[in-house]
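Below is one structure, written out as structure tokens, with a few remarks after it.
Yeah, one chain of the complex is gone here, protein chain that is, but the others are all in their spots.
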Amino acid sequence: MRFLPHTDTDRHAMLERIGADNIRDLFSDIPSEFHLQAGSLNLPDALHEAGIMRKFTQAAEANRHAGNTRCFLGGGTYHHFIPAVVDYVISRGEFLTAYTPYQPEIAQGTLQTLFEFQTMIARLLGMEVANASMYDAATGVTEAALMARRITRRKKVLTTTSVNSRYRDVTRNYLSRLDGEFAEIVCAGFATDLDAVIAAMDNSTACVIVQYPDFYGSIYDLQPLRDACDASGALMVVAFSDATSFGLISPPGDFGADMVVGSGQALGIPMGFGGPHIGLFACRQKHVRQMPGRVCGMTEDRDGKRGFVLTLSTREQHIRREKATSNICSNQGLMCTANATYLSLMGDAGLATIARHSAAALATLIHDLPEGVETAKGPRLHETVLSFADQDTRERFLKLARDNNIFAGIPLEQFEPARTPRHLLVATTEMTEAADISDYLLALKEACHVC
Amino acid sequence: MSAEAIHDAKSYSGVSGMQHEEPLLFEHAHEQATSINLPGVHGEIPAELSPFMRASAAGIPGLSEGEAVRHFVRLSQWNHSIETGFYPLGSCTMKYNPRVNEQAVRLPGLAHLHPDQPEDTVQGALQLLYELQEWLGEISGLPHVTLQPAAGAHGELVGIMMIRAWHDMRGDIKRRTVLVPDSAHGTNPASAALAGMNTVELKSGDNGRIDLDVLKAHLNDEVAALMLTNPNTTGMFESDIAEICRLVHDAGGLVYGDGANLNALVGVARPGDMGIDCLHINVHKTFSTPHGGGGPGAGPVAVNDKLAAFLPLPCLEKDGDSIRIIHHNDHSIGNVFGSIGQTGVLLRAAAYIAAFGRQHLHRIAEDAVLNANYMLARLKDAYHVPFPGLCKHECLLTDEWQERHGVKTLDIAKRLIDLGFHPMTVYFPLIVHGAMLIEPTESESRATIDRFCNAMLEIAKACAAGDTELLHQAPLMPIRRRLDETLAARKPVLVWPG
Partner (left out) sequence: MTIPTDLKYTREHEWVRQEGDTATLGISDHAQEALGDIVFVELPEIGRVVAPGDAFAVVESVKAVSDIYAPVGGEIIEVNAELESTPEKVNTDPYGAGWIAKVKTSGGSVELLDEAEYTTFLEE
């Protein structure tokens, strides 16, 4: 077996040193009725390397993927351009196969990268500090709600349905096992009804969670929410799903958000059928001791040289156990490296360009929508909802588009089961080319019988 | 060479033996430049966006591609990794991460799938995932599996949520206590608390194992579950496992298994056969997915028939020849993650299991346990062994004999770095003073293990001879010496102020 280095000679010599006759003697502390006969599990035959690649290639080729289709799918996961360097850096064994940096003298590579990551994420989101990642946006939002409850010692968490339903589902689910309320203000249309959210706040509200741009792509003024939070003492939590947006538009931190959480998948991580992605988590310096997850800090070594360590670890489970700020241990470490590499290649200018190109693509698409297809109104970057007269028209369009190698959008009911099945959530990115939009519109017109 | 001489040789700025200093990204001379060429539609953006534009740039430095590569390659060279050398961290299972797994998951037909694509366009990926579910069920002896949890601790939370749901469904709603041995990973009590449960700590017996009398004394009609790690964190198998499970079951509770130490059992024995009801599996440990400097991992949870109805959503179900993603189910504990799981991590685990297959899987545990016992045999006369006897995949030593010479576990660990080895896990488990937990894994050759043991013996000999200066100074060789953790925690600087 190619991953096992011992020869039988090695094994015999080692057993002799131990004073055992055979390897199974080393398992004599396991009651014999539980011993399995070697090879008795119902598993397939072992595969050599070529066999593994054949198996996976066959599986991969049975799928249709964004590399050979035109992808207009969003909803929290986006097909952005990923420079080759990102995958090269995270493929380096020194980053890929290192453990959590608990021995900082021999993990400065991971640690300095984390420090750079935290700095860039905080800057991008307009916040003071960021941690070293959460699992994903949904669990990140949940952790923000829990953190707000700890800080305010209040128990009610308020949100609205223009926040990605998956973020809400996870948050609602976690909170349901703890004491306290989770209230969701319903947005009837495809934009955030901030007035309704603010009207629902009271002095028992620990935090208000909104999404910006919201799940339907809308951009709106967050200032009234900041003012309302100041008045009620609730914390302002802003979720997001595509971090490239903040290369162009003001980030939630500029509106005074207390916590900003969302997905870093757009920053150099492939869609990967749902993961691994990364949850970004940023907050104010004064709240860092209530923050969940690992965090890297700057310090000095014995010679006074600058160095980095994991710090504030008394918040964490390995020290505080049942009183920890979170149970998280493994995080998305390598994805921090991917984000940091990506950001260093893009810089401010590259990020702004990505957001511009993504927005220009959507603007082009919306501009030429045929009659019978409505788009959600209001300022937006690169995501929207298209509404059809009926489900039949939508299905006809989806099929036509697919036949033309286009994934045209996500039926909204996949996120919001209560919606009538005639809406599509549609996203563009800088990977959307002008020809893709023309083909998209052609299929739309055909489906609506207007061409 | 004296400590000072070694130190001096390293302390001048710049380069020593081509070991490069590297500034922060923010300190590179011409930040704000970027040379990246981007695709896309170069059109106008809507005028209504103008009130929302950033007032000033974020301050993300953009380097040329060559500079960025050099920056991160240099940083990478400051890391120790499995691919660089031995990494015997107890409880972490730092085994070799096969390269073919990396190649397989980067196939475009797997890497570039959107999670909300139509189901019929992702059947290849779903088949692989479904197969992995079946395999993990077979390996654990717990046939119903969710792949969704993103890490081991996340799996623990899911498991305890399911156990709570089982009690609640039976109307037994006062069961809110989870028993956790004092030797357990800190995630166990933290996860139980997050699931809304109270935790009660069980004091381990003098042999480092669960004390049946202590367990009995804590069992009552409020106990929902016992969380058990087996082999436990001292590296010893809980030989009373059948009795432990029987006691808990008789008292109306369930047994949660922390699968962090599954590498000791894989292919040799199955937790489900022993009476465990629910087990999370750290695929980044047992099934070789890379740790990535802290993650990502994945923590699938396997359960028996009692808990099957409560698995989280979405889950995978076979429907004829195809696999369907199920979003609704009456009894499920609901959603715990934003997607079906960390697919890329899970697929690597599938490739690993496929490589060993039916014929070889048991050899993982066999060689892992052989290596750990061999180390124990070589080191037990030089270091205090708190719980003598067979160990499983890791062995536990302490600094008791070295402390007499003023040398602590931390010094031994740091000295190992100078001798070319990543240290073992230190000061865990908490129940042993000065713990050193060593897990060699099955990946390491006898020659590597011998070299590590020789280094450990050399350290013990130096201590016994009172030759301890290098131990206190260590490490002297890496790019940085011991770092001031007190300074970092007192005045946290978490972002670059520049």
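Letters A and B mark the chains as written, and numbering starts fresh at 1 in each.
One rule holds for everything that comes next: contacts are C-beta pairs under 8 Å (C-beta built on N, C-alpha and C of every residue); 3 or more make two chains touch, one makes a residue touch a chain.
Keep in mind that this is a model prediction, so the values were computed, not measured.
Engineer: Taking the complete complex into account, tell me which visible chains touch the one left out.
Structural biologist: So, taking every chain into account, the missing one touches A, B.
Engineer: Would you indicate which residue among A:Ala231, A:Ile319 or A:Ala389 is in contact with the undisplayed chain?
Structural biologist: Of all options in A:Ala231, A:Ile319 or A:Ala389, contact with the hidden chain holds for A:Ile319.
Engineer: Quickly run down the residues of chain A that touch the omitted chain.
Structural biologist: That gives, for chain A, the contact residues 289, 313-314, 319-320, 323.
Engineer: Over the whole complex, note the residues of chain B touching the chain we left out.
Structural biologist: Residues of chain B in contact with the hidden chain: 427, 485-486, 489-490.
As a working rule, only the chains that are shown with their structure count from here on.
Engineer: How far is the middle of chain A from the middle of chain B, if each middle is the mean of its Cα atoms, in Å?
Structural biologist: 20
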